[in-house]
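Apart from one protein chain that is not included, each protein chain of the complex appears where it belongs.
Presenting chain A:
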Amino acid sequence: MIRMKPVDVVIVGFGWTGAIMGIELADTGLKILALERGAYRDTSPDFTYPHNADELAYGIRGELFQPLARETVTVRHNVGDTAVPYRQYGSFLFGNNVGGAGIHWNGQHYRPSPEDLEFHSHISKRYGQKFMPEDMQIQDYGVSYDELEPYLEQFEYLCGTSGTAGNLNGEIRPGGNPFEGARRKPYPNPAVGDTYGAKLFAEAARKVGYHPFPQPSDNASQPYTNPHGVRLGPCNLCGYCERFGCFMYSKASPQTTILPVLMRKPNFELRTHSHVTKINLDSTGKRATGVTYIDAQGQQVEQPAELVIVSAFQMHNVRLMLLSGIGTPYDPGTGKGVIGKNYAYQMMSSIGVFFDKDVAINPFVGAGSGGVQIVDDFNSDHFDHGPHGFVGGAYIYGGQTGGRPIQQLIVPPGTPSWGAGWKKAAKDSYLHATTVATHGSVMSYRDRYLDLDPTYKDAFGQPLLRITFDWHDNEYKMSQFVTERAQDIVRQMNPKATSLTLRKPGDHYDIRQYQTTHTTGGVIQGTSPDLSALNRFQQSWDVHNVFVTGASAFPQNLGYNPTGLIGGLTYMSVKAIRETYLKQPGPLVQA
């Protein structure tokens, strides 16, 4: 075993939250080391035009994703079933390399609704404890929206988020989301212009009586210089966003917002091809002494550190905590234990909307988040759930993120999947179709969790993470309800034909169908060590010099895309580390 010189802070995983932690801690003068299992990646030479406009390499074969050949997860539907490996990409995607999933995301940058952060308290108060099914175990974050607001803003100004404010200091503003929590400042950039599909959707939604607004987007609408002095360029709606790097320096990522400054700091070091296998603890088990990793040559390396930031992808965070023996693993039988608890996902439905040949949608004109219109009337607790019998909700979106033909070409219902009929439908509908979809929450349940698989191992011989997950009735009801509202809008759009993908009772979770990469939970934050793994500052209740960032902290999954909330929670955590923890290391919240 090689033993490296000690550092003050070691960061495990170098995507969004690792980069935020790095830059916010770098000006304390501490010696900071980031360990990333993948390679270095930057806009040039890795995402340059025209090579990035390659649907097969990036969109289909997954050039930017973590190679599953070396490490994956296993999946089963229920406790007691045998889990099998997630052998090919389908349902969700893991990032890889510097920037992580923050490279190939779409830039959909939402804040949580105020009630999302105090969801258990809010639902109990409004509808009564009995409104929630017995095995639903939703919780509060231990942070209120008002407390988090400055950090949500900080992340938006880092990214140059483009959008229209709907609630500025309590005043509801036209054109924005009237359901959002109050913001102190407007978005740093105006909204991106609408694609034609989004325009048609928004007109129809207004006619039905809903409140469409442009999706808050980290595809910059204009040139922007962020508070670190890093410049982003305007998005040109190239259509190669999700699953792709951005050649325009438009989509916010660690590379376009933080790394040009952070990489020059003399007290910051990045080591790539460094795969962390364990957080090391002292003999008391109450203090971390650093981490062990495997370097590019395959050598085991011990890296001593005073503070360990676990900032890998949600599932990798959970796995590392389990492999390191920090906190008690969750037991679905007793409901006790916290590591692996409250795994959740998201549930989408989608409607293909087909027009006649006189409607030129031009689906290839698209951005990952810009150019899309949103209806948020049926998300979170923006409406009275009382008569409907479910908790949570979804936003409805209209428009398209691109028209890449292998993955995004849609054909009307009844079209055969091959042959002359398929070809004719592909030819006739490609230019004249758009999408309306719902993007919804998934609650947490006693029997939905993560642990270590007893059978399957990664390339280094360590057990894979095992997912035990299937849908519950609450989510079928949610999806059905919001999808019906989406269909009301689609009817107003007056299309020639529509197709529908909706998950109904009896449909099992299908690992083959991509929905979102927004997997959450497993190292959740909360108000007490009995219920959560982390306190409100994302600090381990058990080992005070371990902080865990990212969507692993979510006690249940909200209807929005998670990155905005992840960024806000990370800024709140690092401020507490800087201003309180470093002066007096110890628990930031007394259990």
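Observations on the model:
Here is the rule we go by: a residue touches a chain if its C-beta (ideal position, glycine included) is under 8 Å from a C-beta of that chain, and two chains touch if they have at least 3 such contacts; residues count from 1.
In the analysis below, contacts and distances are computed from a predicted model.
Looking at the choices "Gluconate 2-dehydrogenase subunit 3 family protein", "Cobalamin B12-binding domain protein", "sulfate adenylyltransferase" or "Cytochrome c domain-containing protein", the name in the UniProt record of the chain not drawn here is "Gluconate 2-dehydrogenase subunit 3 family protein".
Only one residue from A:Y509, A:F554 or A:Y571 touches the chain missing from this view: A:Y509.
In the complete complex, the hidden chain is touched by one of A:L152, A:A205, A:V359 or A:I566, namely A:V359.
For the chain left out of this panel, the touching residue among A:P150, A:G175 or A:G193 is A:G193. Among the residues A:G15, A:G62 or A:G142, only A:G62 touches the chain that is left out of the figure. Touching the chain that is not shown, out of A:P50, A:G229 or A:G298: A:P50 (per the contact rule at the top). Within the entire complex, the positions of chain A that touch the omitted partner chain are 49-56, 60-62, 67-69, 71-72, 75-77, 82, 84-88, 90, 192-196, 199, 234, 236-240, 247, 359-360, 362, 364-365, 371, 403, 405-406, 409, 417-420, 422-424, 426-427, 430-431, 455-457, 508-512.
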